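Here's the structure we're looking at; comments come further down.
Every protein chain of the complex appears in place save one, which is left out.
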Amino acid sequence: MVVVMAPEATSADVEAVTGLVRSAGGQAFVSRGLSRTIVGLVGDVADFEALNLGSLAGVLQVIRVSAPYKLVSREHHPARSVIRVGGVPIGPDTLTVIAGPCAVESPEQTLRAALMARSAGASMLRGGAFKPRTSPYSYQGLGEEGLRILADVRAETGLPVVTEVIDPGHVELVASYADMLQIGARNMQNFALLQAVGSAGVPVLLKRGFSATIEEWLSAAEYIAQRGNLDIVLCERGIRTFETATRNTLDISAVPVVQRLSHLPVIVDPSHSGGRRDLVLPLTRAAIAVGADGLLIDVHPQPKTALCDGDQALSESEIRHIADVIASMPPLMGRMPARSPGGLRPIRAGV
Amino acid sequence: MVVVMAPEATSADVEAVTGLVRSAGGQAFVSRGLSRTIVGLVGDVADFEALNLGSLAGVLQVIRVSAPYKLVSREHHPARSVIRVGGVPIGPDTLTVIAGPCAVESPEQTLRAALMARSAGASMLRGGAFKPRTSPYSYQGLGEEGLRILADVRAETGLPVVTEVIDPGHVELVASYADMLQIGARNMQNFALLQAVGSAGVPVLLKRGFSATIEEWLSAAEYIAQRGNLDIVLCERGIRTFETATRNTLDISAVPVVQRLSHLPVIVDPSHSGGRRDLVLPLTRAAIAVGADGLLIDVHPQPKTALCDGDQALSESEIRHIADVIASMPPLMGRMPARSPGGLRPIRAGV
Amino acid sequence: MVVVMAPEATSADVEAVTGLVRSAGGQAFVSRGLSRTIVGLVGDVADFEALNLGSLAGVLQVIRVSAPYKLVSREHHPARSVIRVGGVPIGPDTLTVIAGPCAVESPEQTLRAALMARSAGASMLRGGAFKPRTSPYSYQGLGEEGLRILADVRAETGLPVVTEVIDPGHVELVASYADMLQIGARNMQNFALLQAVGSAGVPVLLKRGFSATIEEWLSAAEYIAQRGNLDIVLCERGIRTFETATRNTLDISAVPVVQRLSHLPVIVDPSHSGGRRDLVLPLTRAAIAVGADGLLIDVHPQPKTALCDGDQALSESEIRHIADVIASMPPLMGRMPARSPGGLRPIRAGV
Partner (left out) sequence: MVVVMAPEATSADVEAVTGLVRSAGGQAFVSRGLSRTIVGLVGDVADFEALNLGSLAGVLQVIRVSAPYKLVSREHHPARSVIRVGGVPIGPDTLTVIAGPCAVESPEQTLRAALMARSAGASMLRGGAFKPRTSPYSYQGLGEEGLRILADVRAETGLPVVTEVIDPGHVELVASYADMLQIGARNMQNFALLQAVGSAGVPVLLKRGFSATIEEWLSAAEYIAQRGNLDIVLCERGIRTFETATRNTLDISAVPVVQRLSHLPVIVDPSHSGGRRDLVLPLTRAAIAVGADGLLIDVHPQPKTALCDGDQALSESEIRHIADVIASMPPLMGRMPARSPGGLRPIRAGV
């Protein structure tokens, strides 16, 4: 930590700072400048934060120079992690595609979407049973019925399932059906929920809040890690900016930035970022090229009748271009497309 | 709703839109322009949204022209509401000050803060027992022990209590102690929590998410209202922008904008907006002058040792300037400072 | 300046930093922490910036702790400045209202707007002759003809004139007609223009860029000051955020923040901030209450036919409420409404 003294600070003000730091077991190094005096603190940041140094007379600014997260930081864990979900790896050597419908609407729609996903190269299925919607008048999901459908489709297709949980009280229920729990963007700082999934012993997909800094995102991951769960995959899905041409602004730079700061895998959601079907393909290519560890893509057998986010879901014909990209680009980046362990199970007739 | 057709849209494309709208029981009026054709829809917006018109061929844009909230809108409820919390009114004729410590730390600290608050003109006490913190290593609050302290201090001072709830599973517990439940900025779109407080039958203080549009904020209030609870007070507490000189940017314009759109009262938090003690007084004056229905202010008997947000809490000497402003400005705005019904109860000796 | 070393930095890396700083005539104080080493630099920041310390091996971050502006800073000039424009003071003891039409359209419209402005308490006239418009198809202003109209209206009404200049090549021309040169928001970092007005010897009204930080705004003022012109008034006019309910978000906190950092006066534009007529009155009250040194308000005799920003210009009936506020509120803030020296000159008949 660095304490910057105000120009008008007195020697006594500086001594008050150094005295307090030393009384808390830390060391304080004073650099007296022409217009500013700076005090560098050595010791435990948490101890120093409790001192409220910013409230002392003559203190202009307190600058924290170390990150507020530890377990998810690469500082003490330099090797990048591989997280396995139902046997599917997500990490530095693979490109793992997770795809499926934004909302689970029926067994047929979900199975068809899963088969589309699989044929496009996806090795995991996503689908929403509990839907957090901005308006209470929008479709809210099928709840547990949706979870059952997802489990059935997993049995059919061999694709491990990730689905969102929005209430700490539902974590156990959702974990009993799903292979991975998704924390949505709006819940990224729902700390009760983070702690609940941290204790659930199931891998977690943590989407970035649409207005969260990277530091806040990694701090949210730290909440999960602190409860003993380090099986966390981060998902960049666009941030809120002044630009209105796209639903959100995909922060493509966040991928290499996060990979440098944290050992956790980071994937990209090209569907929610732009909110436009025509952007999914170029953003998918960009995500792979920037070095993402995976993708989360909306597909729907009939986007025109989708109950949620139909504007961005890909249809059967559109998914083929994605399939080509997923098959051809990862090797250029030194990655292999991840494969689902279920392989090619026989599929229910008539679908 | 308005559907804007792309320049290249064919007549068949336009007819597909109008046909779909009519099949859903709506009416469609077509305006053919030189470079654009526009279709105006008349009927129930929810029905139209289910049509996914944006997915149809030739559709450039779908513009919703009515608000996504109804119960909290002023459209069908033109008179501005007065919400009563433990006998204290919040509404168009009063200026209601809620003050207290960011976090409840001990009985003594809470009582002293409450007395400071009361002497400054506050008629309600706020204090956090469950604290949502960005870092898991920051102080997380006393939990139920904090709720008990708040109830005790209410008994001593006569000030109704508002405190934050962060977990749907805690709503009943918190409601058994508090007069009003606070939904914090980070939980503004925690829909499970919104629904839980909507069913709790206790007034709710709904802080604006730091990246929420006014429309999203009112939609969050609609979630609460939809469960039968219209005792909602909105609180503007600053939004996230690119400016770093202040912790957040107080969106002072939001107050008159919200008052025009919704009948719910709206108050301002000058402490969290700026995150700086020196800004609390000028922002308090600005909030009263712009027409806010109340204020939410951090006070602490010893800000230098506060366990949470000490940089912005006002001390005893600073609160006096606020007290002067609260006593003198509201009448100029046609308001009376709200009074707590508890009046001047005898206070525990020695405090 | 503070140099934060990366966790993996070696002793040699630290020595490279300290050696370079010392070779540039500075001093370097090293604080070795558990996970980070910090080097505090003492000396001339400009010298250190030329060293590109951020490029050295093992350097994580370089933090500048002093402001990049000097002449406009309050650090070496603690007393707040009073700027005089045609005899009208703008500074800490007055509230100076500048009003007029967004665009000069005709002699009649300008004179009528000026009389409206004066009757509302304005002591200066603003009006645009050169208009910077987002679209090349929008009204671009009357040019020099507009300047002549402004000068004529000044002669009629006694109100000093402020008008915008958008081209360094026009500065001399505009300065020959106007009492004060306005730099618009879009030109706040048009450094050629800033330098030109800095050399013009005429007071400058510097509007904040809609995406400029306070530090960038003061740095822009420094460009003007550096050419010898310290007669600068700053104008907060709203910043660009994600909120779309208002045209911009008035950053009301910027007023006290700037007044603490700089000795220059700062006024508020409640018209362009919100871009809505119904917000002008509440934002005017908020600006006075927060401590602004003045106001810049759009008025127009017939807003419905205005060629520029008619949505926000006040008409004759609306200006009365503003007049009341301008007459009654400043004394409560310890200020007097500023008066134009011209006083009540006889006005051309028939207007």
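Here the chain labels run A, B and C in written order, and each chain numbers its own residues starting at 1.
Going forward, a residue touches a chain if its C-beta (ideal position, glycine included) is under 8 Å from a C-beta of that chain, and two chains touch if they have at least 3 such contacts.
For clarity, every value in this text was computed on a predicted model and none was experimentally measured.
**Student:** Which one touches the absent chain: C:A6, C:L56, C:L173 or C:L332?
**Tutor:** C:L56
**Student:** Going by the contact rule already stated, which one of A:D152, A:E215 or A:E316 would touch the omitted chain in the full complex?
**Tutor:** Within the whole complex, the residue contacting the unshown chain is A:E215.
**Student:** Touching the hidden chain in the full complex, which residues of chain A are there? Just list them.
**Tutor:** The missing chain touches chain A at positions 211, 213-215, 239, 241-246, 249-257, 260, 273-274, 278-279, 282-283, 285-291, 328-329, 332.
**Student:** When the complex is taken as a whole, what residues of chain C touch the one chain not shown?
**Tutor:** 46, 49-50, 52, 54-56, 68-69, 132-138, 166-170, 186-187, 189-193, 209-211, 216, 219, 222-223, 226, 240, 277, 303-307, 310-311
**Student:** Please give every residue of chain B in contact with the chain that is not shown.
**Tutor:** Interface with the chain not displayed, on the chain B side: 2, 4, 7, 27, 29-36, 38, 40-44, 60-61, 63, 65-66, 75, 240-242, 244.
The working rule: only the chains that are shown with their structure count from here on.
**Student:** When chain A touches chain B, do the two copies use mostly the same residue numbers, with over half shared, or different ones?
**Tutor:** Same, since over half the interface numbering is common to both chains.
**Student:** With chain centres taken as the means of their Cα atoms, state the distance from chain B to chain C in Å.
**Tutor:** The mean C-alpha positions of chain B and chain C differ by 32 Å.
**Student:** Find the geometric centre of each of chain A and chain C from their Cα atoms only, then give the gap between the two centres in Å, rounded to an integer.
**Tutor:** The separation of the two C-alpha centroids amounts to 40 Å.
**Student:** Averaging only over C-alpha atoms, locate the centres of chain A and chain B and give their separation in whole Å.
**Tutor:** Chain centroid spacing, chain A to chain B, equals 27 Å.
**Student:** Of all the residues in chain B, which ones touch at least 2 other chains?
**Tutor:** Residue numbers touching two or more other chains: 211.
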